[in-house]
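Every protein chain except one is present and positioned as in the full complex.
Lettered A and B in written order, each chain numbered from 1.
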Amino acid sequence: MKELFPLKQVMGFVFSLILTAVALLVYFTDMSFSVGMTVLLLTAFIQAGLQLVVFMHAGETNDKKSIYTNIYYGLLIALITIFGTLLTLIWDM
Amino acid sequence: MDFFERFAVPHPSFLIYASMVGIGLTMIAIVIGITYFKKWGYLWSEWLTTVDHKRIGIMYLLSALLMLFRGGVDAIMMRSQLALPDNTLLDSQHYNEIFTTHGVVMILFMAMPFIMFFFNFIVPLQIGARDVAFPRLNAISFWLFFMGMGLFNLSFIIGGSPDAGWTSYFPLAGNEFSSSVGTNYYMIAIQIAGIGTLLTGINFMTTILKMRAPGMTLMKMPMFTWSAFIANVIIVFAFPVLTVALAMGTMDRLFGTNFFTTVNGGMDMLWANLFWVWGHPEVYILILPAFGLYSEIISTFAKRNLYGYKSMVASMVLISLLSFFVWAHHFFTMGQGALTNSIFSITTMAIAVPTGVKIFNWLFTLWKGKIEFTTPMLYSMLFIPLFTLGGVTGVMLAMSAADYQYHNTMFLVAHFHNVIIPGVVYAMLAGLTYYWPKLFGFMLNEKLGKWTAWVLSIGFVLAFIPMYITGLDGQARRMYTYSESTGFGLLNMVSFVGAAIMAVGFVLLVYNIYYSTRYASRDISNDPWDARSLEWATHTPVPEYNFAITPQVNTTQPFWDSKKNGHQLFKGKIEKIHMPNNSGLPFIMGCFFFVFGFAMVFSMWPLVIIGLIGILACLAYRSFEKDHGRYISVEEIEETETKLRGAKQ
């Protein structure tokens, strides 16, 4: 039975629950907007990284470089799109 | 609504009725023809079910040529209408429909399948692969594209064409101002074709990353393959944006949501924003493969290795990234502040730098080369000055302050035709002429080919240079007429003459195909241009497995090295080859997509559900299917090889 629950993944799961709990502080305590957003950004991106490395085995083959480049490239363009859109349509309108 | 009224064209004219009859008769003739010659079985087993990248490529080519002429007829009609002031050849509605379909057809259903044809036909050969990574997915891509194309063109005869411009800006494209089903066709047909394109992107990225011949590192890939790779990267990251934007537009039109309306919080500018987040990368998807083709052609006919290989690659990577940083330059006048406009102005101008690097690299490749003026080379030589002119006016447009003067004028129209025609269309024609012998085993007539290139170029200059002038003088685009007192009459007449000369050029192309098919010599070698890369190292016609033995690669031009420097391309002996099986599933799934799309356009919900169930059933079938492909035996390969060798030497 024990072999079915590798430590790395169990720890990953526990850690992701902790991150969720930390994110929930934003709701249950009274934070300023900027502190709250910082907490959310940190917990969300760490959580995403955790899934990528621990659960999705992104770095285990020769294609490691392609996979990571692809994901980082996608993330970069995603962020450019989101912030560019907000700049154009909200912040500087 | 009455059943027939629903499907009627809302603004019929004699021309539309005549086309309906024409299309109907052609369809009947095709069906009778295929039945008479008993070709249904052949059509099904060799084409509709094929997963061979070469055949899929040829089907893309046929679609692209067909659409080139459809879009071309639209163009000629527009120029005829504007040739004279206060002309009444077309009414405003008809004119709106024509400039809309001209734009959509030329970009999405002509230029896109044309580059898909080159991806499909050339990339696997150039990297020494047997097929693409996912042959079945490749067939699905094609059929989704094809059904999207069919659906879009159907709007012409059933229900009315879209009429809100190829950009389909809201609120004009909303139900309030575009009440016919035309814009539904736009949203759904492009959605279906777009999904196909996205799948192509994934397919070719995987193919190029994983299936290169031994020895071909990334920095030893031929330049066309590099350009295809970069273009597919852009496809993968840009097309999902279009998917979302179209889905939102569809929901606005069919389900009464308020994304892009002017009430209940809707924001019409969001559509323009999302459209160009996709739209700007899209133009680089078109131009980069064109650059790749020019690189191949120029280095072949200058008999020199491509100058500045690394800077070519670096500039393309940079373009792919920058292409996502510039989209707001399409709407400098929308009302955002100076900060935003400045940022996007600067990024836009920056993109001219890597493009300039490429131009200089081509010039340096030519320098001290033994230049051979074949038709493809002639196109490339016409491309460099004409495209540079278009690029320079692009930098003018990039200046956001000055853009208030140019915005939505004929100056803009002149600019983007000036980059797309010499950039993309010439590349497609040059590439087609260059690869024609590999495709069909004979060459296109050189004399006719050169005539075509010159006639097209003269027509092009006459048609589009006057628009720069009328645009600066204030002639707005998308206006169906103008008064005599504006003084635009003469220059518009010149444009019309230019457009007519271009039409003659395209007729010459068709005549060249006909003439060469009848009279050209079939006795040509596998390498008639004395070229440099792997696609010329196999037989003509290319056997279905491409290479009997996987080639060994040493440099960026292994085939040239094998001819001149004693490099041994094919080592080892023939082994049995694993190939994918044909499948009817992609075609059937495409048909369900067509049914689904058509039903969505007319809000026929039961039929929508049937189409959707069909699509899902195809996916489920595929999940459970056991298909391990098949092997071609060594004897069979040897037999094919002997036959092909015998025929050609």
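The working rule: a residue touches a chain if its C-beta (ideal position, glycine included) is under 8 Å from a C-beta of that chain, and two chains touch if they have at least 3 such contacts.
We take it that contacts and distances are computed from a predicted model.
In the listed set "CHASE2 domain-containing protein", "Quinol oxidase subunit 3", "Oxidoreductase" or "2Fe-2S iron-sulfur cluster binding domain-containing protein", the entry agreeing with the UniProt name of the missing subunit chain is "Quinol oxidase subunit 3". In the complete assembly, the contact with the undisplayed chain comes from B:Asn203, out of B:Ser63, B:Thr183, B:Asn203 or B:Ser380.
Only one of B:Val9, B:Leu68 or B:Leu274 touches the chain withheld from this view, namely B:Leu274. Take subunit A: the residues that touch the chain left off the picture are 3-6, 9, 12-13, 16-17, 20, 23-24, 26-27, 31, 33, 36-37, 40-41, 43-44, 47-48, 51-52, 54-58, 61, 63, 66-67, 70-71, 73-75, 77-79, 81-82, 85-86, 89-90. Residues touching the missing chain, restricted to subunit B, are 133-134, 198, 201-203, 205-206, 209-211, 236-241, 243-245, 247-248, 251, 255-259, 261, 263-267, 270, 273-274, 277, 578, 620, 623-624, 628 (touch as defined at the top).
To be clear about the criterion, only the chains that are shown with their structure count from here on.
In whole angstrom, the spacing between the mean C-alpha positions of subunit A and subunit B is 37. Across the complex, subunit A meets subunit B through its residues 63, 66, 73-74, 76-77, 80-81, 84-85, 87-89, 92-93.
Within the complex, the subunit B residues that touch subunit A are 209-210, 233, 237, 241, 267, 269-270, 273-274, 277, 321, 324-325, 327-328, 335-337, 339-340, 343.
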